[in-house]
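Have a look at this one.
The complex appears here without one of its protein chains, the remainder shown in place.
The letters A and B name the chains in turn, as written, and every chain counts its residues from 1.
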């Protein structure tokens, strides 16, 4: 009947689209696990050697360490800076919300390449010699994390009935600061964590700032990946899959926290 | 009153310092310096140079060509995909959405590598298509290839942005329309698409901006040999040859102005489209 035909259509459309999206990933996975795959349609020779080569390369491990510390550091700083601001705007100055909302859209509106033009000129000289150091990346990455954290915290606060909670806490003798730390923060923790994981996967995927502003002086995972392109593509495939597995785990954790 | 309302204001200070230093200051620098020529005087020289150079005009043409193509193609596929995804069972649908979320992170350098493996000169799919005689050659490193790669990363992003909008379509509407004699097609043309149009237009703008701002994917894929706006800007500030940051600033300002212009047209279209519930 017609509904059965319609369902068959919907299933095939969905499967086709997801198959398309999967092809590059699957091919890379197969590539990373085989010995040779040149000029033939099917690969040959199953091996783990590319992964072993990758995970024993000290340069890779340094890059991974750089990416991880950079992302974690940035996220801690972002949370400390952004969460109180979002709360204060929400609770004390709701009129400023539109302004904050526009600020969060800035990183989307200005391509990183464009920001880099100004950043390179502003911070390549004393007294603010920041290019080539991780510190300039930290500053830029706070901007990247801002929209995610802002949205998550704002949505959570909306769902929370903050005004009644704060009033109740104050009637029970808590100061506003105490109420924020003991009451509001634990209640938005879940959403905040989810947004941090999401930002994390974005941050370790960032290439433009990392390449243009820090480059070889502070090699991150993405820059390392780029610099390895002269290497065997089996090796780079193993690198892509390793990188992708890390983001996959983080996305899963993020969805877990979101429940 | 003053004290009570002023103290919370203090939390803004570190936030605005960081945002000012790394978001606003570079933007202001770019805008101001785009109007300063090589001799350090106020002028429109940089803009003149961009507009009169066929090389830079080509960069803009290429960027818009690839971005508009990938935004339209991505939007089309995502719309069809979301319409079908809505009919999946809850569990399958959740897995699909999680997967979309994941692939939306698959961009830039790793994506370029994956495509070289699949669609490069000796890529598995290229070989397959060539064997079946569907294509003679596929140029992954030109307009054709970039359009395919861009479309690939636009699809999951478009689906993530569009999917919530499909919730606004009520099952009742299609049933009511069918009882009034409307075919499935008529319903989509006259009800569903008009209702979705604000979301479709909004998503299109984000995809377009995403395409225009993309640098890593194209840079990795073509080693900077394909002439795009972002590649030009990066080359002028971090290339191997002589650097011209003020010229890069002028190109940046033109790029952002075009984006703002498109966004305004889009807003105007959204306002005209229909009144939301």
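Here are some notes:
In this section, a residue touches a chain if its C-beta (ideal position, glycine included) is under 8 Å from a C-beta of that chain, and two chains touch if they have at least 3 such contacts.
Here is the rule we use: contacts and distances are computed from a predicted model.
Of the candidates "Class II glutamine amidotransferase", "Lipid-transfer protein", "Spermidine/putrescine import ATP-binding protein PotA" or "Fe-S cluster assembly protein SufD", the chain left out of this view carries the UniProt protein name "Spermidine/putrescine import ATP-binding protein PotA".
Interface note: of B:47, B:64, B:141 or B:173, the residue touching the hidden chain in the full complex is B:173.
By the touch criterion stated above, the residues of subunit B touching the omitted chain are 170, 172-173, 175-183, 186, 190-191, 194-195, 273-277.
Criterion: only the chains that are shown with their structure count from here on.
The geometric centre of subunit A is 18 Å away from that of subunit B, both derived from CA atoms. Residues 6-7, 9-11, 13-14, 17-18, 20-21, 23-25, 27-28, 31, 37-41, 81-82, 84-85, 88, 91-93, 103, 106-122, 136, 139-140, 142-143, 146, 176, 201-202, 205, 207-208, 211-212, 222, 225-226, 229, 233, 236-237, 239-240, 243-244, 247-248, 251-252, 255 of subunit A touch subunit B in their complex. Subunit B contributes residues 5, 8-9, 11-12, 14-15, 18-19, 21-30, 33, 77, 80-81, 83-85, 87-88, 96, 98-103, 105-111, 113-118, 122-125, 127-128, 131, 152, 155-156, 206, 209, 212-216, 220, 230, 233-234, 236-238, 245, 248-249, 252, 255-256, 259 to its touches with subunit A in the complex.
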